[in-house]
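Beneath this line is the structure, given in structure tokens, with notes to follow.
A single protein chain has been omitted; all remaining protein chains appear in their positions.
Which chain is which? They are A, B and C, in the order written, and residues in each are numbered from 1.
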Amino acid sequence: MTASRWQQDNGELQRIFEFVDFVEAFGFVTQVALLAQRQNHHPDISISWNKVTITSTSHDANHTVTGRDHDLADAIDQLL
Amino acid sequence: MTASRWQQDNGELQRIFEFVDFVEAFGFVTQVALLAQRQNHHPDISISWNKVTITSTSHDANHTVTGRDHDLADAIDQLL
Amino acid sequence: MTASRWQQDNGELQRIFEFVDFVEAFGFVTQVALLAQRQNHHPDISISWNKVTITSTSHDANHTVTGRDHDLADAIDQLL
Partner (left out) sequence: MTASRWQQDNGELQRIFEFVDFVEAFGFVTQVALLAQRQNHHPDISISWNKVTITSTSHDANHTVTGRDHDLADAIDQLL
């Protein structure tokens, strides 16, 4: 797996991950979904075969990046 | 989908679900996993192609059925 | 669940689905992933809480819509 760093821009925190194949990518996406459920904070997720883009923002804070987005990003980082 | 009723026995709450095929069964299992994450209470899950068995107990209450098991069962029932 | 019709544009077949919540949306996405594995043809998938966008194209046919995209769309329609 290779990944960009988290980028903060336009009130969003975004990171792009590239896996070996779709199976590995979708296993990761499922883990992110489970973390999001626990934190009750759900990022946007895009999957393009082996490439996954995670984008997190706090809609209830006027589409800005808050501690809830950083907490989710930290939990995602611990998966890797 | 057809399903048994929830059965309480030996300190466990159990229900068996039968779906059309593996795809439908595994979609359901994923939803149960997401609910369990939200409630922080994880049932045992067995999958045999189109058949899913959910078994819930409260380990921290000496393997008895508590309100947490009933809450999970209720959330699962609302999926159907 | 509500959904648009499949739209064909720019060599892609796209449909947008809106579910009750994230749990229902992600259960559907997992089913789509399983269908894609069986057909060995993987669409782009975007998830934004309860909204799922599926976009399918045939990269090996110069980014056009082929029978493989229609077969995947048909299998997805049968989930609903």
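Throughout what follows, a residue touches a chain if its C-beta (ideal position, glycine included) is under 8 Å from a C-beta of that chain, and two chains touch if they have at least 3 such contacts.
Every value quoted in this text rests on a predicted model; they were computed, and no experiment measured them.
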| item | value |
| --- | --- |
| Residue of A:Gln8, A:Gln31 or A:Asn50 in touch with the missing chain, whole complex considered | A:Gln31 |
| Selected residue (touches chain absent from view) among B:Leu13, B:Ala36 or B:Val65 | B:Ala36 |
| Missing-chain contacts mapped onto chain C | 30, 33-35, 37-38, 40 |
| Residues of chain A (touch criterion as defined above) contacting the omitted chain | 22-24, 26-28, 30-31, 34-35, 79 |
| For chain B, residues in touch with the removed chain | 22-23, 26, 30, 33, 36-37, 42, 44-49 |
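By our rule, only the chains that are shown with their structure count from here on.
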| item | value |
| --- | --- |
| Chain A and chain C: spacing of chain centres that average the CA atoms, whole Å | 21 |
| Multi-partner residues of chain B (each touching 2 or more other chains) | 30, 34-35 |
